[in-house]
Structure formats: structure tokens, C-alpha cells
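Notes follow the structure.
Moving on, here comes subunit A:
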Amino acid sequence: MTEYLLETKGLRKTFGRLAAVAGVSLGISEGTLAAIIGPNGAGKTTLINLLTGLLTPDTGTVRFKGEDITRVPSHGRVRRGLSRSFQIMNIFPNLAVRQNLLLPALSRRGRNLHAVARLEDETGANADAEELLREIGLWDHRDARAGALSHGDQRLLELGIAVGTRPELCFLDEPCAGMNPIERQTVLGLMRKLSSQRRTTFVIVEHDMDVVFSLAERIVVMNHGEVLADGTPAEIRENRVVRETYLGAEV
Partner candidate 1 sequence: MGEGPVASGSRRRIVTPGRSAIGGLVLALVLLPLVGGQYAQYVAIQVLILSLFALGFNILFGYTGLLSFGQAGFYAVGAYGCAKLLLLTPSLLFGVVGGTLLAGAAALVLGVLCIRHTRIYFSMLTLAFGMMIFSMALKWRDFTGGDDGLVGIPRAPLEIPGLVSISMASMGRYYYFVLAVSLVAIAIAYRLVHSPLGLTFQGIRDSEGRMAFTGVSVRTYRLIAFVIAGLYAGLAGALLPALENTVTPPVAHWTTSADPVLATLLGGIQAFAGPIVGAFLFFMIKDIIVRFTEYWLIWLGIIVVVLVMGFRGGVVSLATARWRALRPGREGA
Partner candidate 2 sequence: MKRCASVVGVFLLVVFVAFVAPGPALAACQLGVPVVKVGAQGAASGAHADYGRQINMGASMAVEEINAKGGILGCKVELKFMDEELKPATAVKNTRYLVTEWGAHYLVGVDSSGSSMAIGPVLPELKRPYFFTHAATHRLTEELVAEKGIKEIVRVSVPVYQDGILAALIFKDMPDIKRWANIGADYEYGYTSWNLFKETLKKYRPDVEFVAAAWAPFHTLDFSAHISAVMAAKPDAIFSTPWAGEAVMLLRQAQIQGVFDQIKLWWQAMGGSVDVLEGIAPAVIGDKFKGKLWATARYIHNWPDSAENKAFVERFQKRWSRLPNYSAETTYSAVMIGKAAIEKAKSLDSAKIVDALKGMQINTPAGLRVFRAEDHQFVYNVPAGRVVMDPKYPIPVLGELRVMPVKDYYRWPPFTPVAATK
């Protein structure tokens, strides 16, 4: 039997009469680069919200590293090694870029409560932040107000915050939306690098099929809140149901 990093059983969430997620059972192994695709309203974002603790499922369980985390709040999941980015941009607009990245670093080191230490004396966290700054290519903008960055840079920054807690598993909701090709390459490069160096597991939700098929080792296709298909890119390409209901229309 395989030991999954994250495993769900019969996950279900309804809004009124609509079942946004209708009984999803999934397992994600360590070290994979997986993608969730599906048409608008398929329940992808709801699924991620359930997995990251923004929503509580009506029924079903979520297990992470063997532990039942169904009722654990978001911040508790982050501490256990789970992280995410958002579909709608979510950074700290009034803080400097460096401070944006300092926050996850402080949190990872359990330094948030320190009320008398100077920020500049937090050497460990500062080093982490500076390393990330270079990795996402925002070193030159480190003292700028985050809200003043360009759209692409803000998305990069958000990715930086998401991986700044050094998660084992990281969900990225449309990480490349609205990016130019260069920025997109930065994102993909960073993901590949973290995946190989730190064995970070990434699960992305993405509409851009080029990105999905060039990056993902595994693809989960959702429709109407259910998993339609699950396999390697090659398997998905060959899957007749998927071709008919989804890929046929877009590819």
C-alpha cells in the first residue's frame, strides 16, 4: 500500500442545493507535481478551500501525513506543512516586498510573538526572506511597497509568500494567470527547483493547458464536483470521457 502525503475520503460540500464538491476521494503522493483541471464551476477552488481549511466539509475526511486534519484551522495546517496561493491576488499591499516575505519566514521560525526584538535582528528570518527575494527575482524591488508592484510581480510575490513557509505540500490556484511568458518561466522554474531540491509537492489549479501539460506529472480532471479522471498527462490525453466533456472543447 502506498502512503499518501495527503488523502481525502468522500469529501463533500454543498452550498444550498448545489453540491460544489460531491464526494471526492483523492490521494497525493510526496514529491509530485500535480494539476487539477476542469471547466469553470467544476469545484476546483472549493476542493482546495476544503483541503486548506478555508471551508469545512459537510462529510468526508482529510488526512495529511497520516493525521486527520479535517477540523484543523488553516493556520494549523500551515504549521503542519501545507500552504497555498489564491486565485484572487492576496499579498500585503501596504508592506514592503521584503516584509511580505519576512512574515512567512518569521512564522515558520515561530517568531511572531516576539514583541521586543528588532525586526532587523531577526537574522534567520531575514536570510530566508532575502534568499526568496532573489529566487523570485524581486531583489531590486525589495524596499518597494508591495501594492505598487506590477501585476506579474505581485503574483510572483504571492507565490513567494506561499512557499515562504517551506511547505511540504503547496496548492497554487492559477499561479500563471495574467503573466507574461518571462514571468511564467520564473514561476515554473521555481516550482521545478523547489520540487527537486526541497521535495516540495505542488498541486496547481490552472487553465493554461500548455503549463499543465509541460509541468504536471499527474492530472486530476474535475467536473460537477466529481473527479472525472485521474492519471498521467499521457493517460489524460487518451481518456475518451475527458476528451469529450472537456478537452475536446479547449484543446
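Per the selection procedure, all candidates are chains of the complex that A comes from, given by their letters.
One rule holds in what follows: contacts are C-beta pairs under 8 Å (C-beta built on N, C-alpha and C of every residue); 3 or more make two chains touch, one makes a residue touch a chain; residues count from 1.
Remember, predicted model here, so these are calculated numbers, not experimental data.
*Asks:* So subunit A is shown by itself and the numbered options are 1 or 2; which of them touches it within this complex?
*Replies:* The candidate that touches subunit A in this complex is 1.
*Asks:* Sort out for me which residues of subunit A touch candidate 1 in the complex.
*Replies:* Residue list for subunit A touching candidate 1: 52, 54, 73-76, 78-79, 83-84, 86, 90-95, 99, 102-104, 106-108, 111-120, 122, 125, 143, 158, 161-162, 164-165.
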